[in-house]
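Partial view: only certain chains, each at its native spot in the assembly.
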Amino acid sequence: MTTDSIRKLFEEVRKGTLAPDEAVQRLRHLPFEDLDFAKVDHHRTLRTGMPEVIFSQGKTPSQVASIFARLAGRGPNVLATRASEKQFAAIKKKFRNAEYHPLARAVALRRDRKDYGRGVIAVVSAGTSDIPVAEEAVVTAEIMGNRVEHLYDVGVAGIHRLLAHRKTLDKARVVIVCAGMEGALPSVVGGMLGAPVIAVPTSVGYGAAFQGLAALLGMMNSCASNVSVVNIDNGFGAAYVASLINRL
Amino acid sequence: MTTDSIRKLFEEVRKGTLAPDEAVQRLRHLPFEDLDFAKVDHHRTLRTGMPEVIFSQGKTPSQVASIFARLAGRGPNVLATRASEKQFAAIKKKFRNAEYHPLARAVALRRDRKDYGRGVIAVVSAGTSDIPVAEEAVVTAEIMGNRVEHLYDVGVAGIHRLLAHRKTLDKARVVIVCAGMEGALPSVVGGMLGAPVIAVPTSVGYGAAFQGLAALLGMMNSCASNVSVVNIDNGFGAAYVASLINRL
Amino acid sequence: MTTDSIRKLFEEVRKGTLAPDEAVQRLRHLPFEDLDFAKVDHHRTLRTGMPEVIFSQGKTPSQVASIFARLAGRGPNVLATRASEKQFAAIKKKFRNAEYHPLARAVALRRDRKDYGRGVIAVVSAGTSDIPVAEEAVVTAEIMGNRVEHLYDVGVAGIHRLLAHRKTLDKARVVIVCAGMEGALPSVVGGMLGAPVIAVPTSVGYGAAFQGLAALLGMMNSCASNVSVVNIDNGFGAAYVASLINRL
Amino acid sequence: MTTDSIRKLFEEVRKGTLAPDEAVQRLRHLPFEDLDFAKVDHHRTLRTGMPEVIFSQGKTPSQVASIFARLAGRGPNVLATRASEKQFAAIKKKFRNAEYHPLARAVALRRDRKDYGRGVIAVVSAGTSDIPVAEEAVVTAEIMGNRVEHLYDVGVAGIHRLLAHRKTLDKARVVIVCAGMEGALPSVVGGMLGAPVIAVPTSVGYGAAFQGLAALLGMMNSCASNVSVVNIDNGFGAAYVASLINRL
């Protein structure tokens, strides 16, 4: 531990075996970053309730399970995103209470169930194919201690369905909107509300959807000023940002 | 004239100096395309009221004026799109009745004012910057003999303004929707209506709008099934397609 | 049901327990969207003969079958696009009359066989590889109550084959043109005809075809003014637009 | 005014000349959207302090000035973004108190100077060329009633400058980060903080910066989970989102 070497510096100074000026010089050449590391850890305690997270895709079940176990030692809540059933099975052996959310393709271990958010996060999705991304947002927001409402199948081509849910939307403190294809839903939702809207382009669509690029560009150019955007299919990131906002 | 050479064939056959079989062989080696040309001309007379059109951009005023004059000899109505005031001035000297539409940047000579369309074409535009494209559509549709209604400033981020105009939209036989930025308006309008919608992406926007590419991709991926799309800023093309449909 | 709450308003007014002005105020704060919903349903009845549609790709056979069953309760005709044989088998168990069109990869249940279109829709395809997209257009147009003619294998590099079919094309009220690779066919067909042309870029080709992007860009830039474009491989959308036009 | 037609319905019901059930039917066929419009206006009053905004680019000075005057009638604060000195001069004639921010290229009329934000918004910019975008964010956040701190010239290639400002950053409730070229700064800032970060890619750079595309893609792929992104050069949008968050 570097703290030891620093303490030694102070002790030598105290004993008079080291002059203060010389101590300053030596301090400069210590691997001071550990101080920084400490600070970060301290800082991290302010983030109570934030889940430790694994991006499971491309890892073997046993790799995921062992990372999961390590993270479970650091914090109460652990989330594995983009996880398959096989990966879940490997985790399940070690953590009986871990739960699999098949739509979200997520494994959640939620030991801290306190409510950290101050209001409701609404998650809106355009079509049934967008649900996996929306569910990833839902599961993430929940494990981060938020109340969440999910409005399914609310597309711009059926604007009446959206209007029918305005009451729910008006109550939300932050709104996440997942949409593929032309990605127009965040603009429409954004124009209806005064809350911040986190837009998630999804890779849903074909042809000129270009795996979510069309939706991404659409959302970047939203004519509603309360919209900001995260990466294609990044339900996790949207919920993370929304959770931070909901704690303010 | 090739028709002469064909007539000669028949005359030789009539006189008996040429056997029918031989005539068939010779016919095969005639430049038969002129026959085709004739047919096309015949066909063209079916298109009564269609304007002759010049794309004026990049041409000098005198070039535009002389092409305009030539076209004015072929049909009653002539339209010069993307025309500057200087180009108009040059045309005006030859055609007193030519009118300049500054918003649409179009010169129209309308000598045939008959109504060829069977219903109303609605032209919807999202923002004030889209008006030049929308006006090009309006002017084009009018010179092609349609009744036109233009709904300005009807964006997806203010969906109530769109709903306020539903009656007008419901009456339209074809709807043209011009939108830049995220290009979401055609989807919303398309979802509200049973009429065919012609979407025109505009180059309005900045940054990730990429000169209309974002709007174009958005419209190609519209979740409303009654939407088809023309080129960026192509108000003329949209009106041309809409006019053909409105004549059916 | 919100209609109840509205009726109560009127009844209170009738009884004199509520002043008209106050009633107007209260009405403003009702969740009025249901009214809108009703209107939409009413509107939908005007669209008789339109099929209910499922995009089957990425869904399990049982999911497709159950959505199919639900839609079959809403309208007489149901269409499942991008459907596999396995998905069809699952549907077939519930709907004996459902038919599979293997080339189009579509399942059609057609209980309303009335003719809603006023003319013929011609579907032109460039190469044999474009046939699945063209067949999707054919099946869609038919289930929407149109007479359809399909011209196969009519590419721009063999212009004589196209010319040989001009009679058929001239008779069509709307023309759908499916083409991959350079996507030039709609321009050529468009230049020959006075009818509206719906262009469908297909993902056919390799290398610089970029999964239909080359064809899409080509069609967007068509020098024929009667061409509008739908998404890559979107035979369904082209037929939907064409059907709306053919009903006018 | 449609409200009149609704009041008439109630009055007829009151007089007994119209049965409640019949009134409900008639109500359904009224152009109900105006009700919606009213609601939206009501809603708008909840957004006190939000500026009315003009995107000035591409408009003449007199156009900007007259739109500015109209908006100044609707709300106390008006903001004209992307405004030139000439446009400002035209506004200045009508509004003595309007101020020009040359770095931000913005005109601000701030008559409501109340503090609506609950904390500080930090605006971080990477290089001197990013300052116009950052200043647009600063001016926007200020006119929306926020305390703002701007950290200049804090790039990722000189990480120590960033670390030197950590205290300021730690105090911020929301952080806006503007960066062009590789757009890496939001990731670094995001990794240091627990606050939500709004990233603004700027069009600063040359060559493979592709007018902000490189920065945009970089930010979309940020490995820091608290980052969401707005359009290239959209300092206004970032500040708008940040202001909404800061009011929570």
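Letters are used for the chains, namely A, B, C and D, taken in the order the chains are written, and counting of residues starts over at 1 for each.
The definition used in the following text is that a contact is a pair of C-beta atoms (placed from the backbone, for glycine too) under 8 Å apart; a residue touches a chain by one contact, two chains touch by 3 or more.
Here the structure is a predicted model, which means the values were calculated and not measured.
The complex is built from one repeated protein sequence; 4 chains are visible, and the structure file as a whole lists 8 copies.
We adopt the following convention: only the chains that are shown with their structure count from here on.
More C-beta pairs touch across the A-B interface than across any other pair of chains. Interface note: subunit A and subunit B, two copies of one sequence, contact each other through mostly matching residue numbers (shared numbers exceed half of all numbers used). Distance from the subunit A centre to the subunit B centre is 50 Å, each centre being the mean of its Cα atoms. Centroid to centroid, with C-alpha atoms defining each point, subunit C and subunit D lie 39 Å apart. In subunit A, the positions touching at least two other chains are 158, 163, 207-209, 220-222.
On subunit B, the positions that touch subunit D within their shared complex are 129, 158, 160-161, 163-167, 206-209. Subunit B makes touch with subunit A in their complex at residues 126-127, 155-159, 163, 180-184, 187-188, 190-192, 205, 207-210, 213-215, 217-224. Contacts from subunit A toward subunit D in the complex involve residues 43, 46-47, 53, 118-119, 173, 194-196, 198, 216, 220-222, 225-232, 236-238, 240-241, 244-246, 248.
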